[in-house]
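A short worksheet on the structure shown next.
Omission of a single protein chain aside, the complex is shown with its protein chains in their original locations.
Chains here go by letter, A, B and C, matching the order in which they are written, and residues are numbered from 1 within each.
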Amino acid sequence: MFENYLSIMIFVPILTGLALLLLPVSREAARALGLAVSVIVVLLGLKVFVAYDGASGGFEFTEHAVVNESLGIAYSLGVDGISILVLAAAALLFPMVYLLFATRAKGYYANLLIVQGAMIGALAATDMVLFYVFWEVMLLPIFFMIGLYGGPRRFPAAIKITIYTIAGSLLMLASLIYLGIAYHDQSGQWSFAMENLSAMSLAGPTATLAFIGFMIAFAIKIPLFPFHTWLPDAYTEAPTATTFVLSAVMAKIGVYGVIRFVVPVFDESFARYALILACSGVVGMMYCGIAALAQKDMKRMLAFSSASHMGIIALGIFCMNVQALTGTLYQIVAHATSTGVIFLMLGIIEERTDTRTIDDFGGMAAKAPVLAFFFAVAMLASVGLPGTSGFIGEFLIILGAVKFNPLIALFAGTTLIIGVCYMLWLFQRVFFETTNPRLEHFRDLTAVEMLTLLPIVILIIVMGVFPQPFIKKIEPSAQQQLAAISTTTHIAGTAQAGPNLKTGEL
Amino acid sequence: MLATYLFFGLALLAVLGALGLILFKHPMNGAMSFVVTLISLAGLYALLSAKLIFAIQLIVYAGAIMSLILFIIMFLNIQERDLPIDSNRWFYLAGGIIVVAPIAGLMIKIAKSLPEEHPELIDGFGDVKTVGHLLFTEWLLPFEIVSILLLVALVGAVVLAGKRGVN
Amino acid sequence: MINNYLALSIVLFCLGILGVVSRRNVFVVFMAIELMLNAANLGFVAVSRLHVNMDGHVLALMVMAVAAAEAALALAVIILLHKHKGNLDTNIFSLLKG
Partner (left out) sequence: MVHNVSYLGFIPLLPLAGALILGLMYLATCQGKQISERLYGILGCIGPVLSFFMALRVFFSLRGLPEQERFLSHVAYTWFSTGELDIPMGFLADPLSAIMLLFVTFVGSLIHIYSIGYMKGDARYGKFFAYLNLFLGSMLILVLGDGPVVMFVGWEGVGLCSYLLIGFWSDDRSNVMAGNKAFIVNRIGDLGFVLGMGFLFWGIGADGFDYLSLKANAQNLTAPVGLVVCLLLFVGATGKSAQIPLYVWLPDAMAGPTPVSALIHAATMVTAGVYMVARFSFLYAHVPAAGEIVAWIGMLTALLAAIFGMYQDDIKKILAYSTVSQLGYMFAGVGVAAYSAGIFHVFTHAFFKALLFLAAGSVIIALHHEQNIWKMGGLRSKLPTTYKTMLIGGLALAGCPPFAGFFSKDEILYSALASGHVLIWMIGVVVAGMTAYYTFRMIFVVFHGTPRDQEAFDHAHESPKVMTVPLVILAIGSVFAGFYNLPAIFGGHQKFSHWLAPSLVEHHPHGGVGLEILAVAASVVAFVIGVSIAYRKFSVPVAEPVYKGFNKFGYHKFYVDELYHTVIVRPYQFIGKAISRAIEPFVIDAPVQASGWLYRMFGLAFKVFQAGYVKVYAIYMVIGLSVLSLLVSQSLN
């Protein structure tokens, strides 16, 4: 019938969103339209996910059109194992927002649509300039959603996330221009296509600077320690659905960007600085995890928790072996589902009680057993219990980290403990103990809410018990991505400093 | 020779008129002295064989625009006490001269470098017919744009001046 | 010869600048701007003579048209301002202050 699935997934939401902004449409109609569009995207996303074969590890569903011949900029899209799971998450998670939160303004739904289209675009782009464009477009709706519909301190939060991210983006732009020029110098042609740029061999201090430029841009988005300070404010002040978008998908695009662009293009610099980056991931994980315990606001606590998990997820990239990289790609989605569900439930709780302070809760399990059960499942996935989606990724990352550097692995492993500390504490204070009088009339989830969240809760379990169908799709691409890096690192003589456990040299 | 004398005479008048504009306290006096400048400029245009411009300068500038200005000044019926106190006038003037001097010096230096002799005039230089022809062929688009501008200005002026004030 | 015309044009233009800078009366400022326009016109016409090319004349015409439009609007604004503030001082209008 038609074959431009990706283009449709990108532009139908964006155009619908723009149309909603311009046309005088009622709130209900906007919500219904948003839901309809997001369901279309879900169907297309499912189609792409199921049809994606992945055995070759190459791009599928490719589209190509030249935009500017003289500069070699092209509109080229494609999916491979690196992007397929993130893309699926970006496509599948959105209908929940429309279903759960019915009383938002028209512009809110419009912005959600635009941000979804832009995120899918960033994930599908295989031309770096195209990626950059979507990357920037992604940010604007977030700015408006926080600034217009956020909490009491929304303005500073919105400004902070926007300027912080844009600062990073500008560094990326500069590095991108450098890459284009470097390619022109080497080949005599202009191109920003991924496969061309990654085939280049870059050396010298300028290349390192460009690497740092890219890395900072992505580190801010992920966020990696110490570039995370926008996160607690933004997550806390943003309306729940925005927090959901930020944590479930947007942060993952940062990780995705590192894998997709930094690893193949700057393979040499990347291998050289991997240890530092890995330390940053681990330190961030511990730092944010410990900070989470001291929070009084539930949302802020979960924001720190999210940042903590991102540290571990990012660590998987820096370990540079296929287990860790596969683990990262898997954990991206696992974390999107578990944290996403937690934030959505937090939004439901907040709408019913008008508070997020942990002290205002208690004994909610007795009042709302289904909510408590869902929350518990998501929480257990978030702490990486085997049998839930969270375990597979975390295990693979730690396994890879042991090979990379046992000390890093030891500290990375503390995520098992740190995560449990604050999560159990939260669960105890909110769901256990005696029922807080404020919650006397607290209702359990309605049928709609239950049915909305149920698929994700089931997905959490399924991804824990039957991960192989997912891993099968991502693993060949992960192998390919690492193939480049291992050849160059051997030549450059900067092979991993880790121990060789086979021969027992610790 | 006559042309030279005429030029210097008219130039003197123009400068004096301009000085009067910036020095007279009451805008009425200033406007009257500005009219002198405008008329001498018209004379200078004539010396440059710009017949159409000469006529339009007299009719539109010295005639229409200046009378409009004078009309408004009189319409507002400005008294001595209504006038703003130009307390720092001489300070600004002195400073202004210092600041403007380099600009003037540079421009005059450039002007001096231009060739001295006048080329021969062609037939109908500055005539209504030749300028009009030019206007409706090569400059048609700018001409039309200007006409739209005038229309907009007309509407704008009506809208603005037609508003009921607070006082 | 032409350079004398141009010199005059420059002098008039500078006088216009001085008028804008030193006066606070809104009418005088306005007329000083007109003076600068005229100085520019003189330059156009003089150079036109130098090159025996009538494009300068056309430009001068355009400037006059713009001046007329400006006069119409500016005077309307002045009337409005006078109605609002009862004053002709340019310094009371400082809406651009950050």
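Convention: contacts are C-beta pairs under 8 Å (C-beta built on N, C-alpha and C of every residue); 3 or more make two chains touch, one makes a residue touch a chain.
What you see is a predicted model, and the numbers here were worked out from it, not measured in a lab.
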{"item": "Neighbouring displayed chains - absent chain, whole complex", "value": "A, B, C"}
{"item": "Touch criterion as defined above, residue of B:I59, B:I103, B:I122 or B:V159 at the omitted chain", "value": "B:I103"}
{"item": "Residue among A:L293, A:V462 or A:A484 touching the omitted chain", "value": "A:L293"}
{"item": "Which residue of A:M285, A:A378 or A:V402 touches the chain not shown here", "value": "A:V402"}
{"item": "Which residue of A:T62, A:S198, A:T229 or A:T355 touches the chain not shown here", "value": "A:T229"}
{"item": "Chain A residues that touch the omitted chain in the full complex", "value": "160, 163-164, 225-226, 228-230, 232, 287, 290-295, 304, 321-323, 326-327, 363, 365-366, 369-370, 373, 380, 385-387, 391-392, 395-396, 398-399, 401-403, 406, 409-410, 413-414, 416-417, 420-421, 424-425, 428, 431-434, 444, 466-468, 471, 475, 478-479, 501-504, 506"}
{"item": "Residues of chain B (touch criterion as defined above) contacting the omitted chain", "value": "96, 99-103, 105-107, 109"}
{"item": "Residue numbers in chain C that touch the chain omitted from display", "value": "17, 20-21, 24, 29, 90-91, 93-98"}
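Criterion: only the chains that are shown with their structure count from here on.
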{"item": "Interchain centroid distance [CA atoms averaged], chain A/chain B, Å", "value": "66"}
{"item": "Geometric centre distance via CA averages, chain C-chain B, whole Å", "value": "7"}
{"item": "Cα-centroid distance, chain A relative to chain C, in whole angstrom", "value": "60"}
{"item": "Residues of chain B defined as touching chain C within the complex", "value": "4, 7, 11, 14-15, 18-19, 21-22, 27, 30-31, 34, 37-38, 41, 44-45, 48-50, 52-53, 56-57, 60-61, 64-65, 68-69, 72-73, 75-76, 78, 82-86, 89, 92-93, 95-97, 100, 103-104, 107-108, 111-112, 114-116, 118-122, 125-126, 130-131, 134-135, 138-139, 142-143, 146, 149-150, 152-154, 156-158, 160-161, 163, 165-167"}
{"item": "Complex contacts: residues of chain C adjacent to chain B", "value": "1-8, 10-12, 14-19, 21-25, 27-28, 30-32, 34-35, 38, 41-42, 45-46, 48-52, 54-55, 57-58, 60-62, 64-73, 75-80, 82-84, 86-91"}
